[in-house]
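Okay, structure first, notes after.
All protein chains of the complex are present and in place, except for one that has been dropped.
Letters are used for the chains, namely A and B, taken in the order the chains are written, and counting of residues starts over at 1 for each.
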Amino acid sequence: MRGRVVAWTQSVIPFIGLILAWWILTTTYAIPRALFPRPSEVWEIFVQSVADGSLIWNLGISLARLLISFALGGILGILLGFGMGLFAGLGRFLRPLINFFNSISGITWLPLIMLWLGLGERVIGFVILNAVVFVVALNTMVGVQVVPRVYENALYTLGGTRWHVIRDVLIPGALPHMLAGLRVALGMGWRALIAGEIVASSSGIGYQIYLGSSYFKQDLVVMGILMVGLMATLLDRLIFEPLEQATIRRWGLVVEHKA
Amino acid sequence: MAGTGLAEAVRQAKGIEWKRLEFLEAIVYNVGPYFLLLLVWEGVRVFLQPDPRFVPDVREVIGELIYILKNGILVDYLSRSLLRIALAAGVAIPIGILIGFGIGLNEAIANTLLPLIRFFNSIPAIAWLPLFIIWLGFKDQTIILDASYGLFFPVVFNTIVGVQTVPRVFRDAVRTLGGSWWHVVTDVILPGSLPAVLIGIRTGFAYAWRGLIAAEMIVAANGLGYLIFKAQSMILADRIIAGMILIGLTWSFLDYFLLQPLEEGTIRRWGLVQR
Partner (left out) sequence: MEMGSQICVRNVTHFYTNRYTRETVLALKDVSFEVDQGEFVCIIGPSGCGKSTLLYLIAGLMKPTMGEIRVDDRPVTGPGPDRGMVFQEFAILPWRTVWRNISHGLEIQGVPREKRDEIVRRYIQLIGLEGFENKYPYELSGGMKQRVALARTLACNPKVVLMDEPFAALDVQTRITLRNELLKLSLQLSNTILFVTHSVDEAALLGDRVIVMTKRPGQVKEIVQNPIPRRERNERTLEDPAFIRYRNHLFQSVRAEVQTAEYEELVQRS
């Protein structure tokens, strides 16, 4: 317990230092006002946009977009990855394609999709989904492939069928890689979302940042950036930490490194 | 079979049958996927009959590729994108490795820097872009800074993991040989963390490449990202697809000819990678 408190204070101090440095640098005009807002200004705009509801609205839209597309993309990716992991030939056949599409995933599709679908939800949805699917598929495939053969054989000698092996060995065994893939994919999806909103939308937190910058309202921009970081951290904490805790950590499949 | 042993028979069978099979396999697995892709593409065009301005056929895309190659756009834009990513790498990799080492080796540095780095890592590079534009204008520096930002974090985190996972006993061993702290760093920590550092560089490049394309769409007046973004406003679907293929191919080439050999040359040779 005491160790926790110590660790927590230790990790807070750098942030206090950072904000202090920010405050000093901006109030002494070491950094020009035109380039970076003061902490107080960012706080004011934060309070203001919470009060008028615009921040909640934009964040909500972004979150909804992200989660819907991420869920869809995640499911697709997992199915694809399992197929490729279970059937070696399929995996080998599709792998170059998946690799190729992975390398142009997300934002690269934006121009073409905008041409096809114009502006709007479907464009953003597609870009996120596209950023998610291939990462998840590749990771899931590797996850299935690296499950040690002995577990599989052990189950067969216990009278298990192929289905048992999939359910009791391959799915839990592939979970560490799968979760890792999903985690990376969420980050990728979040990036694609922001990029998509900057380029091809008129709502959402990404659009808000863009709007702020085109009016040279740096306080709005910085507030938006901080919100983006905060949301990403929160999502990771709320979705993946509990998920990992309940599964792969409990099974001792991850080795924790001391920081 | 008379007179030849079993081993000889096996060798013979392998020599003839396997060669043929392997050749067939190689064709199926190396050419097949792309063939399938073309098939789907043409299938969509022929059976669904979409607006040809939006879904060009394969020949048009190839024609466009040849066109931009001939008028010099391709070489110009490609080289600009490559130069930008090289500059971003030149900035981000050394700094990332240095900071990663600092954090991995020194607890005080870790305590002060790690929380900050974690936080900034959660902000995607693209979100900074509007601010970077305000700072630096619509210039190359903006794009390079944005790409560096994406490249930096994977390098840092992987370097830290690399430093921390070098088995303690290696350090002890070198010290019992009379090695100083410096020997430990150069002979143990540096090579020992190299695999992780290389993974970090490879991951970072993937982020940076995406960030670069996005930044070029918004900021630049040239480069591959600009190529496809501009083509969109001119409704040149063939050019967009040509550009996308270029982007994918360039990445694959970078990965295959630059990043993978780096891995092979060192860590594979030491047997640190089993696969």
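In the analysis below, contacts are C-beta pairs under 8 Å (C-beta built on N, C-alpha and C of every residue); 3 or more make two chains touch, one makes a residue touch a chain.
Predicted, not measured: the structure shown is a model, and the values here were computed from it.
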Of B:V174, B:L198 or B:A242, the one touching the omitted chain in the full complex: B:V174
Residue of B:P33, B:G162, B:G192 or B:G225 in touch with the missing chain, whole complex considered: B:G192
Those residues of chain B which, in the complete complex, touch the missing chain: 167, 169-170, 172-180, 183, 187-188, 191-192, 194, 266, 269-272
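Keep this in mind: only the chains that are shown with their structure count from here on.
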Intercentroid distance (Cα basis), chain B paired with chain A, Å: 19
Complex contact set, residues of chain A against chain B: 10-15, 17-18, 34-35, 92-97, 99-101, 103-112, 114-116, 187-188, 190-191, 194-195, 198-199, 206, 209-210, 212-214, 216, 218, 221-222, 224-226, 228-230, 232-233, 236, 257-259
Contact set on chain B toward chain A in their complex: 28-30, 32-34, 36-37, 54, 110-116, 119-120, 122-131, 133-135, 161, 164-165, 206, 209-211, 213-214, 217-218, 225, 228-229, 231-232, 235, 237, 240-241, 243-244, 247-248, 251-252, 255
